[in-house]
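Missing here is one protein chain; the remaining ones are kept as they sit in the complex.
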Amino acid sequence: MNLPALTLIRSFFRMFLLQGSWNFERMQNLGVIYIVGPALKRLYQGDDLREAYQRHIGYFNTHPFMAAPVFGAILCLEEKRVAGHDVSFSVEDFKSMIMAPYAAIGDALFWGGVRPLAACTALFFAVKGSLLAPFVMLGCFNIPHLLMRFWGFIQGYSRGVSVVELVQRRRLPDLAIRCKEGTLILLGGLCAYLVFVTCGRHGVEAGWGLLALPIIYIYIWLSRKGLSTLFLTLMTFILVMTLFQVIA
Amino acid sequence: MSLVLTRIDNRLIHGQVLESWVPSLKANCIVVANDKVAGSTMQKLLMEASVPKGIRVIIGMVDDIQAILSSEDLVNARILLLFATSSDALSAFRQGVSYERLNLGNMHAGAGKVQCSCTIALDPDDVENLNALERNGVTIASQCVPSDKAVSWHKMVKLTKR
Partner (left out) sequence: MTIAECLLAALVAILCGLDRVAVGQVMISRPIVAAPLTGFVLGEPLIGLQIGMLVELLWLGRLPVGASIPPDDTQASVGGTFLAVYVSRSLLCPEPVAIAFSLILALPLGKFGQLFDHMVRRANNVLGRRAERFLLAGELNSVERSHLAGVGNFAVASLCTFTVIAVAGALLSDALAPLFAPYLEPTGSWLYLALPLIGASMLVANINISRSLTLFSASFASALLILWLL
């Protein structure tokens, strides 16, 4: 039995609420139920339905965007199971096998890669004083984000378990590394521009701005020593304020 | 070989390990000691695919870990060693994998386990295993990511008793 398109669309949109009841004990488990619920109700009745719910209420946690291929594949597996096909993986095994690696890929790619890259791009607009900055951020981030959700969900649903190979072939962790390298270069340029502008505003020759580098090194060193961002920020505020009092 | 971190984490390789521990410890090799993963080709492939190139991943049975760690080609590696459970950590230790510190990352709630902190749930067996490790001079503390505070596991267990 194939799931009606409307049920699939419902599941797709419910994926945006995956983490709605994130908890320490089972993490995203209720989110899973919420997403696959409409489909399960189509596929099973009575005690079978309750059993199906029971199968999905266990511990689950993965990256919210990388969850798209996972849910696509889960729906496909449930369909096959009802149709009596021989499935090489039980749904539970598939979930427990895939959640941690996909969490790792998603964290690296979206939180570690795309998000800083989009933010750095948007910051250039913000520094210019342009109110386009938020839209640049939303655009740069959400195009890959929504693509992952659409593409992943459709591929997962149509290919089932073998969606794993498809995602694997894309070498997403290496793509994440490239995003991060891009972020570092943009960030260097952004900082340079900020230093340049500030120097200019105070009539300091911009070449002196190179002194910002050793200051940054000191911060990097302090951060690696374990000092928190908040502490360093507040200390800097106090330091700068006293410095200017002494000068004046 | 230098062992930069030994960690119990039931999720094994995931975001916390790759995005925060690996860069902050400058590890270049992740060794996973887990029978289940080592026994399944598919799971092994998946786990290896989640790691970017430049970081080596070695997945082996708990019983083989000592041999893997003492092999020639890991002489210059900075290794992050992962176990899924406290009993794996203990049995590896007994087979000669010597570590001085043990980090508790995620030990997930389950039947018979008592939630000790947000990410750690222990049952009596876990407590016994950890105690045994401690008697052998291992310092055990819970810490999700490097920017969190490390909490001694005794503190957590005490908290739950109260």
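Going in written order, the chains are labelled A and B, and every chain counts its residues from 1.
Keep in mind that, in the parts below, a contact is a pair of C-beta atoms (placed from the backbone, for glycine too) under 8 Å apart; a residue touches a chain by one contact, two chains touch by 3 or more.
It should be emphasised that the depicted structure is a prediction, and the values quoted were computed from it without experimental measurement.
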Decide which residue listed in A:Leu3, A:Met97, A:Ala118 or A:Leu172 touches the omitted chain of the complex.
A:Ala118
On chain B, the omitted chain is touched by residues 11, 14-16, 18-20, 22-24, 54, 106, 118-119, 144-145, 147-148
Identify the residues of chain A touching the omitted chain, counting contacts across the whole complex.
16-17, 19-27, 29-31, 33-34, 37, 41, 49-50, 53-54, 57, 61, 64-65, 103, 107, 111-112, 115-116, 118-119, 122-123, 126-127, 129, 131, 133-134, 137-138, 141-142, 145, 177, 180-181, 183-196, 198, 201-202, 206-207, 209-210, 212-213, 215-217, 219-220, 223-224, 229-230, 232-234, 236-237, 240-241, 244-245, 247-248
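Please note the rule applied: only the chains that are shown with their structure count from here on.
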Report the inter-chain centroid distance for chain A and chain B in whole angstrom, where each centroid is the mean of the CA atoms.
25
Within the complex, which stretch of chain B touches chain A?
11-15, 17-19, 24, 40, 42-43, 45-47, 49-54, 108-109, 115, 118-119, 146-147
In the complex, chain A residues that touch chain B
24-26, 59, 61, 63, 97-108, 111-112, 164, 168, 173-174, 176-177, 224, 226, 228
